[in-house]
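Encoded as structure tokens, here's the structure I'll be asking about.
All protein chains but one are shown at their positions in the complex.
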Amino acid sequence: MDILLSNLPGLLIAIPLLGAFITPILSRAGDSIRTTWILIITTLTSLCGLLVASRVLESGPLVYAFGVDALSHVIPPDSGGIPIRIIFTIDPASAFMLIIASIVGFCITLYSISSMEKLSGKDGFYTLLLLLIAGVYGMIATGDLFNFFVFLEISSLAGAALVAYRIDKGVAAEAGLKYAALSTLGGMLFLVGIGLLYAQYNSLNMAVIADRMQLTSLDIIAFVLFFTALAMKCGAVPMHFWTPDSYAMAPSAITAFLVVSSQASLYALFRVCFTLYGGQINPLTVGWIIIILGVLSMFVGVTMAIPQKDVKRLMAYHAVSQTGYMLLGVGVGLAALSSTCLSQSVGMMALKGGLFHIMNHALYKGLLFLTAGVIMYRCGTRNLNQLGGLGHSMKWTMVFFMIGSLAIAGIPPFNGFASKLLIYESTFLFNPILAVIAMVVSILTLASFVKVFHSMFMGPVLPEYQDVKEAPMPMLIAMGILACLVVLFGLFPQQVVDMLVAPAASALVDYHGYISAVLGGA
Amino acid sequence: MMRSKAVWFTLVVLAGGLFFAAVSLPFGNPAMSDMDDYFIVHGQEQTGANNIVTSIVFDFRGFDTLGEACVLFTAVSGVAVLFRHRKKGEDYEYE
Amino acid sequence: MIDNLPFLVVAGTIMIGLYAILMKKDLIKMIMGISLVESGVNLFLIALGYRWDSIAPIFTGAPSLAMVMPTVQALTLTSIVIGVATLALLLSLVMVIYRYYHTTDVRKVTKLQG
Partner (left out) sequence: MSDSMSKLIRTTADVMFLFITVFGLYVVLHGHLTPGGGFQGGAVIATGFILLIVAYRLDDFLAWFKKSTFQSCETTGLVVFIGTALAAIPLGYLFFMNFLNGAEGLFGQAVSYGINPGVLNTAGTIPIMNIAVGIEVLGGLSIIILYMTSGIRSREEGE
């Protein structure tokens, strides 16, 4: 048993990949066998993710090299202290993201078991879903730049194929094409950045490069390339035109996980800014660039969301604006940590707010997209003008939608409030105008979700939705898990911040610890 | 008109960055090469392969190749999903 | 300047590819642009690992022991296969779009707006 425990990071990626490889063969043997196989693989993967995260949170960063004969030989004794193999460095920040990916991954697979029953091409769908989950796990856990590029490509291709899954008379294919083209372009820019760093420091491991970094002009070009590539992928404003299309046209379970996949790119952006270019870049300028991106994303996301008439497109624009909150939080954190007048605690509070908002957003946005999926599954349309009076027959979905929309608007008992409060407090101390903008955007979010809630659930029962039934059981369980977590994190935010978010924020800031974990220790 | 000015601006900025990188990178004598020399010296001994590139692809960085085989497998399943025979009425009429 | 000719060719290829992506109005031409950018980046990776008058790092009947840097070639191998896979997916997406829109002109393929 301890063999499995010591090889957990390797199994973390091997299990979903093995599941994806065998799914086409099993699906020839019948639908029920495939469904049980998918459930087994997803539960094993999520369990593995949570186990790795809990071990990292107890005993510090976990370093795992692929292809060595023993755990202690991460750095070969005769290589003069340079790691030559691919190394997974899982520190509390990536453990935090692993928890998000495993929870949301488990819920959407459970949800898609029943939402895909009537559709064709299910074995392709589940193979791509498992590959997408493995890609996101790899992006989060890896400590090697080129390995991150490979997993970025896996999740982009799997995501693009799944966005175009329903084809919908070519419209979904158009959204998939936009997503695939943009992700490939981002991947290529990322690769040029890796080439520039490799030319100077002859290493692909983040810790070694961070250790040898002297910020020459080439490194600044490489930083700009990394920044644009990852900002493209996480749906921030200047390149956000793919987000509404892909989120609206993809099956709802996939949209919920695409949110997590773009948050993995956001995590990679913070990893590049905090660890790879740890003490080198000027935190004030980069902090302000991130803040401007965040404020733009917040504002453009909400203003574009108000006039939408397609439910999922409206929620997609809200996802863009919520990404703005995370960028604002971490940007203020980066800028405040370096400024001498403000105390360190303000910067750490902003960073904790930004990171905590990543988890909260993944949970309540996933919940909202799943409720929109239930409505699409039962009523066959996403157009707000045609929907109405669903509250009478779909009680549970209405409750879940209410929980999700109150959480996204930052209303106290739910988790959105906890992280937004952290961001408001620290941003107000740093620069009051930003805090005011953040609050205004939050109010607009509440306004647009009240409108959506009213037009979908309130009003008389429409004749064509007379016999609409409640969602099937697996969907309700999936949404139930997410809703419980949203409420739980809202009621006990302090414990969650101390246990999960604080170690993640301090691990992100402490790049010396990251470098010594890979080079010094292990 | 605004769009093409922004497009030209990004093109010019990227061109400047790339040409500056092309000029300042020393071609032919890389700045550091300790990891590669380790591969060349110890490649045969640790992996037993004469072709050092293959020993890197399948042993020293074998995990990348697993990821890459998955990329190809993703593309194949993606193409299979796009060209599948769909039942009638599966398409949602996007208005 | 003349020594860095490979890197200048790389910069030129990537710029031509980006020009094709940003300015061309036809989907197929955009995908050609993406493919050009990919081959430019692959050439860039290979050119990074070259050392003057060295041979490929293969010991079977090697004329000399001065060898080129092998890691970059492994990365380029992976990048080429990723390029093939992306190209296959993009082209099949364009085929599906052509089946329903009966055009590949970027200006007409815009049902998703606003």
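As written, the chain order gives the labels A, B and C, with residue 1 at the start of each chain.
Simple rule for what comes next: contacts are C-beta pairs under 8 Å (C-beta built on N, C-alpha and C of every residue); 3 or more make two chains touch, one makes a residue touch a chain.
This structure is a prediction, so every number in the text was calculated from the model and none was measured.
A.B. asks: Thinking of the complex as a whole, which visible chains are touched by the chain that is not shown?
C.D. replies: A, B, C
A.B. asks: Hey, which subunit B residues sit against the chain that's not shown?
C.D. replies: With respect to the unshown chain, the touching residues of subunit B are 44-51, 53-55, 57-59, 62-63, 65-66, 69, 72-73, 75-76, 79-80, 82-83.
A.B. asks: Over the whole complex, note the residues of subunit A touching the chain we left out.
C.D. replies: 3-4, 7, 10-11, 14, 17-18, 21-22, 24-25, 28, 64-71
A.B. asks: Considering the whole complex rather than only what is displayed, give the residues of subunit C touching the chain that is not shown.
C.D. replies: Interface residues of subunit C facing the absent chain: 56, 58-62, 65, 77, 81, 84, 88, 91-92, 95-96, 98-99.
Everything that follows uses one rule, which is that only the chains that are shown with their structure count from here on.
A.B. asks: Taking the mean of the C-alpha atoms as each chain's centre, how many Å separate subunit A from subunit C?
C.D. replies: Distance between chain centres: 28 Å.
A.B. asks: Calculate how many whole Å lie between the centre of subunit B and the centre of subunit C, each centre taken as the average of the chain's C-alpha atoms.
C.D. replies: Averaging C-alpha atoms per chain gives centres 9 Å apart.
A.B. asks: Could you give the separation in Å between the centres of subunit A and subunit B, each centre being the mean of its C-alpha atoms?
C.D. replies: 22
A.B. asks: Mark out which residues of subunit B touch at least two other chains, giving numbers and ranges.
C.D. replies: If we look for residues of subunit B contacting two or more partner chains, we find 18, 21, 25, 30, 33, 35-36, 39, 61, 64, 67-68, 71, 74-75, 78-79, 82, 94.
A.B. asks: What parts of subunit A, by residue number, touch at least two of the other chains?
C.D. replies: Within subunit A, residues 146, 150, 153, 157, 160-161, 164, 167, 169, 171, 173, 192, 199, 249 contact more than one other chain.
A.B. asks: Can you list the residues on subunit B that touch subunit C in the complex?
C.D. replies: The touching residues are 7, 10-11, 14-15, 18-19, 21-23, 25-30, 33, 35-36, 39-40, 43-44, 50-53, 56-57, 61, 64-65, 67-68, 71-72, 74-76, 78-79, 82-83, 94.
A.B. asks: Which part of subunit A faces subunit B closely enough to touch in the complex?
C.D. replies: On the subunit A side, the touching residues are 17, 20-21, 24, 66-67, 76, 78-80, 82, 84-86, 119-121, 124-125, 127-128, 131, 134-135, 138, 146-147, 150-151, 153-154, 157-158, 160-162, 164-169, 171, 173, 192, 196, 199-203, 212, 217-218, 221, 224-225, 249, 376, 380-383.
A.B. asks: For the complex, give me every residue of subunit A touching subunit C.
C.D. replies: Its residues touching subunit C are 146, 150, 153, 157, 160-161, 164, 167, 169-171, 173-177, 180-181, 184-185, 187-188, 191-192, 194-195, 198-199, 204, 244-245, 248-249, 304, 307.
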